[in-house]
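Here it is: the structure, laid out below.
One chain of protein is taken out of this complex; the other chains stay put.
Up next is chain A:
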């Protein structure tokens, strides 16, 4: 009984909706609540009994994850975490099948599969318990979303008493159910036989290369959701475990702000010692605020709620930060005001300037523009952007290395 885990991290051409931040960091390593997105996944996996190995699978160059893996090895000495690089797009299930020898080495009985771009409390231990209580091949983590946004996701219809999934449709055109897939799965390792069957169904026969390994022709990608989960539901081998905790997708860069807030709220419940506190002579803190130990905050600044401050940040006298992520080495001058924004690495925010976004109303919306106009959203400054004193930058997305010398509104600044 030694489960393994896989985190699907995607690739550089995938994270385009996370621009401009993904121009400087791969999305899975973007920090929310003080640590990279996938560190939250790993923290949850580390609590699963007997789980010793985590494989990251994606299209990034090997070097992208090397320092992250070193840090993770120090933090979790009992976990073996590796990165496996895909060179050819085989679809999510095809990628898993491609690395089946690595995954099945050591004969694990179960394997967790987590998409990197979701945020939740990852109730994996409860999921595992539920999985072991039924005879299915797969347990899928499910959550309820507002009815009008359900068709953006994989929708599930389940038997209320047994949690057996009766029907699974990926992004249906009409309403099917408000119970959706969280992108977090637990499979029995027999799933690899199912993938093989799906592959055979899909193409009739499996071709092999000169080494006897199976190869897929382009256009024969095998997708986890459509090509694997659907048939599993039809075969009554798919079960859902519903979580009542928060769940969000991290698609656009702006979605990192609400996710940051949710993870910080969670920390406030579970590990409040990791968050900033009001101290005599310290800055005013409201709600859940994370401040990296190397950041310097002026005692007359006010931060929070839902604020993460990165390493070596300087926040000047009289500055105000709320509902925002401030990344490494940012310099916020005195009396500046930052609301609903992400401030990129090494940026400089001038005195009395105001950087402001609009919290997005729609749950998990991904569009940046609508009929050519920029949608009201979180304001994002890329790496090394400077904002001149006394200007206002409202509802903008600014690409890296720009000097903003005057105010701008509702613009993408390239």
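One rule holds for everything that comes next: contacts are C-beta pairs under 8 Å (C-beta built on N, C-alpha and C of every residue); 3 or more make two chains touch, one makes a residue touch a chain; residues count from 1.
Keep this in mind: contacts and distances are computed from a predicted model.
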Hidden subunit of the complex - UniProt protein name among "Ubiquitin-like protein ATG12", "Elongator complex protein 5", "Translation initiation factor eIF2B subunit beta" or "Mannose-1-phosphate guanyltransferase": "Mannose-1-phosphate guanyltransferase"
Where the unshown chain meets chain A, residue by residue: 12-13, 16, 19-20, 23, 368-369, 372, 397, 399-402, 412, 414
